[in-house]
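Removed from the display is one protein chain of the complex; every other protein chain stays in position.
So, chain A:
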Amino acid sequence: MRLVVDLNKCQGYAQCAFLAPDVFAMHGEESLVYNPRAEEELREKLAHAVAACPVQAITAEGPAGPGHTPGEPGQERSDGR
């Protein structure tokens, strides 16, 4: 699953790092680092993190992301390529 965090919005509340520590980690006091390609088994944890972020800074493809695109395999291909 792909994800991106709007780090202009992110306030470093670390909710995401608490809920999905394999994807998000704090680096120093406030900086967030994350893996933009989360493993499929982390789907549920990632969905929790997306929902829990107080400033809605996380956009993920698949789970609960804004605009919600279904994350079925092959979905990219239907994009006309």
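FYI, contacts are C-beta pairs under 8 Å (C-beta built on N, C-alpha and C of every residue); 3 or more make two chains touch, one makes a residue touch a chain; residues count from 1.
In this text, contacts and distances are computed from a predicted model.
Asks: Assign the chain not included in the display its UniProt protein name, restricting the answer to "Molybdopterin dehydrogenase", "Carbohydrate ABC transporter permease", "NAD(P)/FAD-dependent oxidoreductase" or "Glutamine synthetase".
Replies: Missing chain, UniProt protein name: "NAD(P)/FAD-dependent oxidoreductase".
Asks: Touching the hidden chain in the full complex, which residues of chain A are there? Just list them.
Replies: Spelled out for chain A, the touching residues are 1-4, 6-8, 10-12, 25, 27-37, 59-61, 65-67, 69, 76, 78-81.
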